[in-house]
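Okay, structure first, notes after.
Taken from a larger complex, these chains appear in their original positions, while the remainder are omitted.
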Amino acid sequence: MTETTVQRPSGRQPDQLRDVRLTRRYTKHAEGSVLVEFGDTKVICTASVVEGVPPFLRGKGQGWLTAEYGMLPRSTGSRMNREAARGKQGGRTVEIQRLIGRSLRAAIDLDALGENTIQLDCDVIQADGGTRTASITGAWVALADAVAFLQEKGLVKDSPLKRAIASVSVGIYQGVPVLDLDYPEDSTADTDMNVVMGDDGGIIEIQGTAEAEPFTEAEFGAMMALAKKGIGELNRLQQAALAE
Amino acid sequence: MTETTVQRPSGRQPDQLRDVRLTRRYTKHAEGSVLVEFGDTKVICTASVVEGVPPFLRGKGQGWLTAEYGMLPRSTGSRMNREAARGKQGGRTVEIQRLIGRSLRAAIDLDALGENTIQLDCDVIQADGGTRTASITGAWVALADAVAFLQEKGLVKDSPLKRAIASVSVGIYQGVPVLDLDYPEDSTADTDMNVVMGDDGGIIEIQGTAEAEPFTEAEFGAMMALAKKGIGELNRLQQAALAE
Amino acid sequence: MTETTVQRPSGRQPDQLRDVRLTRRYTKHAEGSVLVEFGDTKVICTASVVEGVPPFLRGKGQGWLTAEYGMLPRSTGSRMNREAARGKQGGRTVEIQRLIGRSLRAAIDLDALGENTIQLDCDVIQADGGTRTASITGAWVALADAVAFLQEKGLVKDSPLKRAIASVSVGIYQGVPVLDLDYPEDSTADTDMNVVMGDDGGIIEIQGTAEAEPFTEAEFGAMMALAKKGIGELNRLQQAALAE
């Protein structure tokens, strides 16, 4: 980790996010609907309000939040099989949608939500690395809009939103810690870590994986510092989007 | 059918299409990628070139074209279950993707395609009636772009495209034949018919369904006249999009 | 379409149905059970009365009618895989059973049926073209017997049957419009169209597909005239069967 400069394929600085855009009301039916773009990665995040809760929660007076994730077959460089046609969701899909659900549940007070369910759907229409972190970041904005809808309709009194949540990937690319890996970086990185944090600086989720060689605690620390910086910027972009 | 005027929810004339937009190169990975909009109905149509053909065609020197269709869970007014999570495609999905595949195969000379497969994917991101007709119309433009890619790469010599294909729905709404039904019309129409035609005026596919009461041959004739007019306009929009 | 004579493999005239037989009470358990034969195509059609309705209709005071379709694995020239063993119904099966269900629902007043469900099953024991049209034609007779059963048992007062429904295929074979295609014709026809009509001459469903080349409106008209003639004959055979 002595090397401190690196030529990123995109020309970005090691601590520089891609261009991030959050477009609210992207589709018209969902209570929250956001197109999130992390550079060329584009994900449609919708938050649907469904009355009632799953059977295991009925009568407990609390709500539920769950998430599903998918990729359009040709969101990627070569076409993937359609999971609906194959008859099952792949392991990577399941892993990602569980991460999104867990992360966003940390954003909301399920007791204050009442017996309502919020169903998040994150569908990747174009993939260029970081689809799960973009999904979490965009889904939070969609969630905020769905919560506003519930309040406007008088279905909840006080906002059940506890904090803003955003996520970014960090990694070691050619020996240098970098922020927000795109696909060319991600596919050759030594280490890849996805971090989910609240706007209060609390850590919600860390998933770090050594792709080829183990990483050190020092590398971990450097990556965490980048993640904290990136998530701070994403939180500001989320607030700006909601202020529109 | 004595009534000749009708107040359409959208204020359109009986023989008036919705605003139709065809945006090429909508996503970056697919050889053909088109966002097609029929008013508020929005479908991403991609055409992927895959080398080789399915086993049942191997060694015959001809190509293949197939299609899949899906809807994002919240493309509709109330959220639908995700087919990948349910573990199977529903009957309506299967019916539509078979229609898209059959229709587009009429556009292409599979012998001239060589042993290549073109996989069409039509994914509805927002639904407001007519998703299958929009899909066919947009998929043809994506197909034309994929064919151009094959020619540029020298993978086929002569264009295997035989004709342009477009599709529109017609129906009897409040007793009056109307063109290009949107969801408020579609959900209350007496009769709904989807027509696929070539730009040479030939009929590729007709699927007419009496929703409540049978329809007459006279009604059928009036609907066919509207369909022919609408498809002519769609063909011009397809050519204009390709000319850009 | 200048050619007006054609040598059909079966030696039939262009406007001639195959021998059609409708055998009621073919199996003993079902409330309606009909063996329908269109020449060598043989389908067992049963109508089962099931108390109650599916969840989405409960408490609305109306009934439901649904249909399923299957083929015995060796009903065809070469053995097909058994769908139950493969673990899913194929696209063609799904498409056909949806057509049967939609068509037969046009025969019945679901409000007058009360909260009862009629389940139609059409199982092909021998296939020689036209299995879906034979199924619809036979299923209507089975339905009529099931309705009679409901009336005898006092489960419905007035007959919910609104009209007789029959179906036949028409096509362009060697340039000539022909009625009721058998397998040798069907597998080489230029165009294939299935028509469902009521005995009042109303059109219930039209599904026309150009197999190789688009067809013209003139061809369509000629095919419709044949279909109307054929369905008239099928209606008479249905009434004769019920009169036995």
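Note that the chains are named A, B and C in the order they appear, and that numbering of residues resets to 1 at the start of each chain.
Everything that follows uses one rule, which is that a contact is a pair of C-beta atoms (placed from the backbone, for glycine too) under 8 Å apart; a residue touches a chain by one contact, two chains touch by 3 or more.
Note that the coordinates shown come from a computational prediction; the quantities given were computed from them, not determined experimentally.
Every protein chain here shares one sequence; 3 sit in place, and the complete assembly counts 6 copies in total.
As a convention for this text, only the chains that are shown with their structure count from here on.
In terms of inter-chain touching, the protein chains here are arranged end to end in an open line.
Computed from the mean C-alpha positions, the centre of subunit A lies at a distance of 51 Å from the centre of subunit C.
Note: centroid distance subunit A to subunit B, computed from Cα atoms, is 33 Å. Inter-chain spacing, taken between the CA centroids of subunit B and subunit C, is 27 Å. Shared interface positions of subunit C, defined as residues touching 2 or more other chains, are 88.
By the touch criterion given at the top, residues 88, 91-92, 94-95, 97-98, 102, 106, 163, 193, 197-198, 200-210, 213-217, 220, 224 of subunit B touch subunit C in their complex. The touching residues of subunit A, counted against subunit B in their complex, run 27-30, 33, 40, 42, 44, 46, 48, 50, 68, 70, 72-77, 79, 82-85, 87-89, 93, 119, 121, 123, 125-127.
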